[in-house]
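Only one protein chain is missing; all other protein chains are in place.
To keep things simple, chains are lettered A, B and C as they appear, and every chain counts its residues starting from 1.
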Amino acid sequence: MASNSFYAIVAGVGAGTGGAVARRFAQAYPVVLLSRKPESYSDIVAEIKQAGGQAFGISADTGDAAAVASAFETIQKELPGKKLAAAVYNVGAGRSFRPFLELTVEDLDSSYHSNARGLFNFAQKALPLLLESVNDSPHPPSLIVTGATASLRGSAKFADFAAGKFAKRALAQSLAREFGPQGVHVAHVIIDAVIDIPRTKNYTVNNGAPDGKSSPEALAETYWHLHTQHRSAFTQELDVRPYVEKF
Amino acid sequence: MASNSFYAIVAGVGAGTGGAVARRFAQAYPVVLLSRKPESYSDIVAEIKQAGGQAFGISADTGDAAAVASAFETIQKELPGKKLAAAVYNVGAGRSFRPFLELTVEDLDSSYHSNARGLFNFAQKALPLLLESVNDSPHPPSLIVTGATASLRGSAKFADFAAGKFAKRALAQSLAREFGPQGVHVAHVIIDAVIDIPRTKNYTVNNGAPDGKSSPEALAETYWHLHTQHRSAFTQELDVRPYVEKF
Amino acid sequence: MASNSFYAIVAGVGAGTGGAVARRFAQAYPVVLLSRKPESYSDIVAEIKQAGGQAFGISADTGDAAAVASAFETIQKELPGKKLAAAVYNVGAGRSFRPFLELTVEDLDSSYHSNARGLFNFAQKALPLLLESVNDSPHPPSLIVTGATASLRGSAKFADFAAGKFAKRALAQSLAREFGPQGVHVAHVIIDAVIDIPRTKNYTVNNGAPDGKSSPEALAETYWHLHTQHRSAFTQELDVRPYVEKF
Partner (left out) sequence: MASNSFYAIVAGVGAGTGGAVARRFAQAYPVVLLSRKPESYSDIVAEIKQAGGQAFGISADTGDAAAVASAFETIQKELPGKKLAAAVYNVGAGRSFRPFLELTVEDLDSSYHSNARGLFNFAQKALPLLLESVNDSPHPPSLIVTGATASLRGSAKFADFAAGKFAKRALAQSLAREFGPQGVHVAHVIIDAVIDIPRTKNYTVNNGAPDGKSSPEALAETYWHLHTQHRSAFTQELDVRPYVEKF
């Protein structure tokens, strides 16, 4: 079965990591882009097509199980006979950075919704498809999950954000241990960085050092490398940060 | 202000750790026991009273913010003028131990509800009271949170359980970093053990070795030690396990 | 066998943690104090005796296997028939805090010598004695090892110091896993603090906050608690730091 019989899906696409990962994987596969709003993916879909790739977008809130189920039904219709080679989960609400006593339980729920429940719903639909690709996909079928500094560390004023990120990491670990032996590569990428995107243009990070924010394209190369790892040498977790980042 | 001007509250009380912690802290303070159902705390309340201590129970689901608010109002009425010296959060739903594709999002939600949302609600009510005790409580006011092996490790078939436990740990860390400098001791106890309670009597653990399950009373001594630590030497996290436990 | 049939040994005694631990354990046992130089332990030995306890000191470099062997022979002669209940390893050279390219291999060797080789030599002599006490010591026989922030984190300019501390932690973990099931409690204490001793009197730590340095006596209470833990609930590792310490 040729490599154009496979596709990739990237959830959480926008100007940063998700978009760059979609573009990178589009060099090898048709790519489905998933975001809550069309304006998050429409430009990237157009860009991929213009570069000669195949792509389309679907609007869905991954925290909503029915919406995710519906998205995967749409994919099956749009890409009949194609099999899933890679699924990337890059969704995760922004940090609130507020004192704990000013947070509401809705802040916590929102972080949980996008980071943990969303990954859960996405993985429940993606994993059965990835399992079907174990024998013939060009690279081991992969589920790659985006984490953050807060995946490893509950800092002051990051209670809601860290709770969601920790839970997401727990899921990624558990899935790696359950599905790795079945041939699916589940990896967790801890991005310890501000991403270099238009929205962060005016952020002064790392004293304004050149390359002091992570380039989405650079991150995407690492996601691609993870996907291409041989099954005798899977990485479950790695960190990425600018050379000047304190850690 | 004398030590009988202070009280402790233990959420998640039953035959195991929570009950033993309540009994231990009742040697020093009146204790409020919080559980979803009266049958979880009624025996222990009676036991504490019989031993000459003060205790009463309140039924509340900690994952429900309104129920927690109501419980704390009841406490203020029942213990007028008393201040909070220690709050222990020992709630956390049992593990499901099922393959990921057999779980439903309700399993995940349930783990999140009791482990993370419950601690969030409880801490939002307890922390303002603990802050008020910083200057005069007999020991640094403490919020002690119970974790598990799954707080550090997402094992295969523990996706839902680990997600809740990781999120709980994130909260405990973040609260320690925010409230420690204000004088409140937030600690997280990783219990890597089967607890020795009637329900686990027939479990063969650690090849049936004597003391191969953790004694709730032994655990309670460590909770009490954490509460009594001087503010110049707070422990944020420790593990506890039977001597024969593999780790 | 009565508790005065047992003794404790503390290696690495001076004005700080080791001295306070020796004083604390001397409330229950005769204590042997081990340091490279008599001036490190002589005052504390005198202090313990004045308070009605039993103590004596031995000069030895724990990194020197023959010196450690000789020290344990002396102990057997001085305390005939007594058995070892607790051994504390608190030795560890100070940090150099210099850029890596200014360090010499002797700096690294020195950190290794006191932190890792010293613990190795000490444990090889103490563990057989602790094993003999499993059945009758008042508390589970214990080997407690002092670590530092650098046990978990290799910071810039801490290459030599962190290498020794990491190695020491590896030993403590390995010994816990081998000797725990045999009934010996091996614990590792990560002290993330400046200790409040005469030498650090003029250090401004944590903006000069009261109790911003760890009280040796407070630390010693936690060492004692570790020693008294029931074998069904051993702690392998915990951290301790002042409430105001950033982490």
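A few comments on the model shown:
Note that in this section a contact is a pair of C-beta atoms (placed from the backbone, for glycine too) under 8 Å apart; a residue touches a chain by one contact, two chains touch by 3 or more.
Computed from a predicted structure; not experimentally measured.
Displayed chains that the missing chain touches over the full complex: A, C (touch as defined at the top). The chain omitted from view is touched by exactly one of A:40, A:124, A:155 or A:214, namely A:214. The omitted chain makes contact with just one of the residues A:52, A:181 or A:208: A:181. For chain A, the list of residues touching the undisplayed chain reads 140, 177, 180-181, 183, 185, 193, 196, 211-215, 217-219, 221-222, 225, 228-247. Residues 65, 99-101, 103, 105, 108-109, 112, 116-117, 120-121, 123-124, 127-128, 150, 153-159, 162-179 of chain C touch the missing chain (whole complex, contact as defined above).
Just so we're on the same page, only the chains that are shown with their structure count from here on.
A rotation of 180 degrees, rounded to the nearest 5, superposes the Cα atoms of chain A on chain B. Averaged C-alpha coordinates give centres for chain A and chain B that are 34 Å from one another.
Between chain A and chain C, the centres computed from C-alpha atoms are 46 Å apart.
In chain B, the residues that reach two or more other chains under the touch definition are 177.
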